[in-house]
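Note that one protein chain is taken out, while the other chains of the complex remain in position.
Labels run A and B following the written order; every chain starts at residue 1.
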Amino acid sequence: MYAINTENLTKDYALGFWRKRPYRALDRLTLQVEPGEVFGFLGPNGAGKTTTLKLLLQLVFPTDGRAEILGRPVGDVAVRRRIGFLPENPYFYDHLTAIELLEYFGRLLGLSSREREARVPYLLDQVGIGAERRLPLRRFSKGMLQRVGLAQALINEPEVVFLDEPMSGLDPIGRRMVRELILGLRDRGATVFFSSHILADAEAVCSRVAILAGGRLAAAGRLTDLLAFGVKGWEIVVDDLGVDALSRIQGLAAKTTRIAENRYALEWPSTVQPERILTDLAAAGATVVSLNPVRDTLEDFFVRQVAEHGNQRISPA
Amino acid sequence: MVILAVALSVFRESVRDRVFYNLLLFAVLLVGASVLVGKMTAGQDVKIIKDLGLSATSLFGLFIAVFVGISLVWKEVERRSVYSLIAKPVRRQELVLGKYIGLALTLLVNVSIMAVVLYLLLAYMHWTAPPELRSAWEAPATDPALLKVFLLLYVQLLLVTAIALFFSTFSSPMLAAALTFGFYVIGHFNADLKHFDAVVTSTPLVWLLRALYYLLPNLAPFDITAQVVHGQPVPTGYLLMTIAYAGVYIAFLLSAASYIFARRDLK
Partner (left out) sequence: MTDTRRVRPFVFGLVLATLVVAFVGVQVWRDRVYGEPSPGDSVLYVRSGEALRRLSLSFSPLLADVYWVRAVQYYGGTRLSASTTRRYDLLYPLLDITTSVDPRFNIAYRFGSIFLAENYPGGAGRPDLAIALLEKGFRANPARWQYLQDIGFVYYWWMGDYRQAGEWFTKAADVPGAPWWLRSLAAVTLAQGGDRQSSRRLWQALRDTADNDWLRNNANLRLAQLDALDGIDQLTMVVRDFAARTGTIPASWDALVRAALLKGIPLDPTGVPYVLDAGTGEVTLAVESHLNPLPVGSRADRSAR
């Protein structure tokens, strides 16, 4: 049984007042998420990521196709006891405090008062909300609301967690907290469905990713499969490079970048042995500052995919 | 129970949004009026205070019913707080119903407190009035029959709330407010629709007007202020039937509202 399963999930919106011109926000999305994975759902703005999430949570209804969570159809209300959702830029109820909000949601989730008593303070500690928990939510900053959002998504110890831009609005400490939380969830055996356009975050935690562009699935698979983890080339930063040494090297290096007076960053293709380069440079009288391999990043892959598939919509048939 | 949790949340929101401050205004209005009236007409003062108290209860209740009623669903969707709410095991119909019950509860508290304030004031007037004056009153000052008026008034407010909630599930708050107020006004002149055959000669038009009389919410029969203030009896059967009418109409509106809300894309 898959944690999340979609089959040809499609969503058209009708635009325009008189003559309704359909706008295809999502086109025949088919993908599966295994239980226990951290799945990154990536794409540029407007690619259809939020639409997919809304379809999975039944905020909107599909034009075609179907989706399942934990083997049950998406409309099943009982299954929602086992999931959690953090929306993008969450907004709750101005007049409630953080504690009251979690209590309210806990009650809706069917948690007993003892469970609520235990989990509410624990979660608020985990997400880093201290004494502010007694303040009404209207006083909360964006970052604090984000933390509360995380707390309410996790209060029922869900088996599947949906996160839409979870790092948004957080400082570096907050981002690390979220990263640790996600890894903790994975260790616990929960499935995390993580939608973002910040690739570095995804790279750090996800085991599998899917890339959406123009409403269509551009690529999906294990991170290690998608990226060439092989070395593409070498980057060497050198100091004290004299002028004649520079002119000689420039012809050989694939790319030369001047950092400061006499300090340069040089790039070599992987075909060249790094030992050879080092020897040459030492002979020229330069001092080596650093030597780094250049690998394919998720960003490169992403940009390539989007360029290939384009962010253009196809019109519905 | 989920519906109850949503209802209590609405009630708490009303309290924190200071909806109940209208009670202060009500009390000030009544007390002020009683002071003025005492100096003016003799023998009519109790009637005037009753009229004023009941009208104010109706009017304040109307504003709460319409303005809070419209925002119940709309605010959730507009502010996106509905996103995290929908991810919880709450059916959309339960959400609509819970919101309605929450507002019904708010109105119940509001109307009850107003009734208490009015009765206290009337009791004071009774206590300070000389016996000859008391015998001139058409109905006793602290007439228990006033409770019947409050009851029907409350039921009428429940109906108006249902109308507001219904319109708010699919239209903007401005339009919903306009429509609800419109139906409120039409609802009071409903009886005239039926009698238009006295001046209209076209038969299809008469039939149309009669159909409208039956289909549109008929709000005038809920207003029994005149009878009770003049000491005339109101049959229990009439009360029960009118409440039954409201009950069925509310069920109709809430079903339609739930249905519409359940099928809507929440963008």
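Assume contacts are C-beta pairs under 8 Å (C-beta built on N, C-alpha and C of every residue); 3 or more make two chains touch, one makes a residue touch a chain.
Source: prediction; values computed, not measured.
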item: Residue touching the undisplayed chain, where the options are B:Leu36, B:Leu59, B:Ala123 or B:Ala244; value: B:Ala244
item: Residue among B:Lys50, B:Lys75, B:Arg92 or B:Lys148 that touches the chain left out of view; value: B:Arg92
item: Residues in chain B touching the chain absent from view; value: 91-93, 189, 191-192, 194-196, 198-199, 214-215, 218, 220-221, 225-226, 230, 235, 237-238, 241-242, 244-245, 248-249, 251-252, 255-256, 259, 262-263
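Definition applied: only the chains that are shown with their structure count from here on.
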item: In the complex, chain A residues that touch chain B; value: 54, 57-61, 77-78, 80-81, 83-87, 89-93, 95-96, 104-105, 107-110, 149, 152-153, 162
item: Chain B to chain A touching residues, read off their complex; value: 2, 5-6, 9, 12-13, 16-17, 79-91, 263, 265-267
